[in-house]
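What follows is a set of notes on a single structure, which appears directly below.
Note that one protein chain of the assembly has been removed; the remaining protein chains are unaltered in position.
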Amino acid sequence: MTAMTREMPVLVVSARARRAAMKKRFEKLLFLLAALTVLMIVLLPLLWMVASSFKPNVELFQRPPKIFAQAPTLEHYVELWEFTSFPLYFLNTFLVAGISCLAGVVISLFTVYAITRFEFIAARAFAFGVLFIYMLPPILLALPFFRIWYNLNMLNSLWALGITYLTITLPFSLWILRPYIEAIPRALEEAAMIDGCTRFQAFRKVIVPQAWPGIVASFVFTFVVVWNELLYSLVLISDETKRTVSLGIASLILETSVYSWGLVNAAGVVATVPVLFLFAFAARQMASGIGAGAVKG
Amino acid sequence: MGLSIAEAKRRAVPPPFNRRKTMTTDRKIGLLLLLPLVVLVLGLTVYPIVQVISLAFQQQSLYSPESTFVGLANFNAVVSHEGFTRSVSNTFVFTFGSLALQMAMGLPIALLLNKEFPLRSPIRGVMLFSYLVPYVVAAMTWKFMFSDATGILNYWVRALSLPMPASPFGSLDWAMAGVIFVNSWKNFPFMVIVFLAQLQTIDRQLYEAASVDGATAWQQFYKITLPSLLPIMLVVGMLRTIWNFNNFEVVFLLTQGGPIGRTETLPLYIYRFVFGEFSLGRGAALAVIVFFVLLIMSAIYWRLYERTQERFK
Partner (left out) sequence: MATIDIKAIWKAYGTHPVIFGIDFAIPDGAFVVLVGPSGCGKSTLLRMIAGLEDISSGEILIDDKIVNDMPPKDRDIAMVFQNYALYPHLTVKENMAFSLRLRKEKRATVDERVNRAAEILGLMPLLDRYPKALSGGQRQRVAMGRAIVRDASVFLFDEPLSNLDAKLRVQMRTELKALHQRLKTTTVYVTHDQIEAMTMADIIVVMQEGVIMQLGTPLELYDKPANRFVAGFIGSPAMNFFEGGIQAGIFVTEGGLRLPLPVAGEAYPGGSVTYGIRPEHFTVDAAGVPARVLVIEPTGSETQILAEIGGQEVLAVFRERHALNPGDEIRLLPDTEQAHLFNSKDGERI
């Protein structure tokens, strides 16, 4: 050990190199500070919402406003849970988003699979055309949808709302899923079919597991979009018991007096949590995707 | 055994290839898989669009089944309506004001987040929060912060006597700036994500080569970063233009088009026609106009995009 260290050449770190390293570290710190500052623009309003949701009404009117509550309270959350229809709105939104996102992902999966495996040229063009739906002004579609559901006597139906949301979820999940499915080598399915799978079994045992990160991603992203949507629910839903969360909060903002800000903030927090949670989950799922190594490449 | 190719091909008598016969069950499965999408697109897009176009030519109240064909009367009515030019100009100010602010926030922040520093990836994640929260939450927080008696920003504007109104969403001169700001705050992270993804595809060796050649940081940005971002900037610009143009939620929640129509954009104007004045035909006529304006703007972007693609080929 000692013999070895003695034989090692002495490494001279020049003052210049040391200064360069220092400068680099200083730069990194500077970037971190800048990023944190920028982050505050995003985060502060949301943190303020969270902080305010725990303040008793008296403190909400305190001037100058304090950032943190002196006597934190859950009263707004209790009120939201017990005296408003928000629990119902949550259920409604989960139902509507569930219908439209699940259907959107499944149909997209079929479509993308069909156009990538069977080489229908017209179908391919058609599927690209579907992306165009996403560019249409929602207000343009909202008018005829109002008409259609009114004529079918399905205004205030959550099913009708869910089906309407397919105009959002379908293009979105088609767009997200396509590269995932295209990246799966055809040989993989062929191998499965030779190994004894029917086409359907090959789809279930090879394509679905391979596309899983994409399936999760499109489900999560469309869920978030539908969860956040306001216009269609505003137009199609007037029955108070059929509101979605967004519509519920919108009504609170537009209809209620200044005295209920605590409640509104609590509602905002509760509406935001599932979105952030789902997003974190999706990010983890996609990162752990086992796509590599299917074929040498 | 063994023939020349020409000879073998000549001797082989081709059987009749029947195109229809080569449609196997497998292909039928493929077509079956496409069916749901086709049905849904016809039902959920094509049919509604046809409806809206035909409504635009009819006298039609929201809840009544009767309608009469009135030709271009609806178009004439909405175009000559006093609110039309106002909402068109509001829409353009809102759309491009938001686009400019979103770019101005998105590009530098993307460049910053592309640098190396500790905690970079969690910061990148949290930066998306404002994009992920529902519009109602975004609108609510800003409305709350500027609300009289309870708003923190409202208080500080007064306390520091800043040269702006304490409740900008109710101010004639500041309401538009307010909605543009909230729309940009909500949506700039989209730009950040896309720009970051593009920045990561730029070959680092380009920068190394440039710095060996003696290029300054500004020259590197101008000569390498910006050109490689330009095509994606146009694509994102087009998407955001369309989305800003179509945006209903921000304005509806913050100002509902007010004060006195200062922030009323076309989607709100249409909404007011249809659900305030119950004139479905006029709303539809406006919607058709909006649709064509968007189509023209998309075409312009597409031309620009193609031209940059040609230049960088």
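Worth pointing out:
We just call them A and B in the order they show up, numbering each chain from 1.
In the analysis below, a residue touches a chain if its C-beta (ideal position, glycine included) is under 8 Å from a C-beta of that chain, and two chains touch if they have at least 3 such contacts.
Note that the structure is predicted; figures quoted are calculated from it, not measured.
If you put the hidden chain back, the residue from A:Gly98, A:Pro185 or A:Pro274 that touches it is A:Pro185.
The residue from A:Ser108, A:Gln210 or A:Thr244 that touches the chain not shown here is A:Gln210.
The omitted chain makes contact with chain A at the following residues, 185, 187-188, 190-198, 201, 206, 209-210, 290-297.
In the analysis below, only the chains that are shown with their structure count from here on.
The part of chain A that touches chain B in the complex is made up of residues 27-29, 31-32, 34-36, 38-39, 41-43, 45-46, 48-49, 52, 60-61, 63-65, 107-108, 110-111, 113-115, 117-118, 120, 123, 126-127, 129-130, 133, 135-141, 143-148, 150, 163-164, 166-167, 170, 199, 224, 227-228, 230-231, 235, 245-246, 249-250, 253-254, 258, 261, 264-265, 268, 271-272, 275-276, 279-280, 283.
Against chain A, the residues of chain B that register as touching in their complex are 26-27, 29-31, 33-34, 36-38, 40-41, 44-45, 47-49, 51-52, 55, 62-63, 109, 112-113, 115-120, 123, 125-130, 132-137, 139-145, 147-152, 155, 159, 185, 189, 242, 245-246, 248-249, 252-253, 256, 266-267, 270-271, 274-275, 280, 283-284, 287-288, 290-291, 294, 298.
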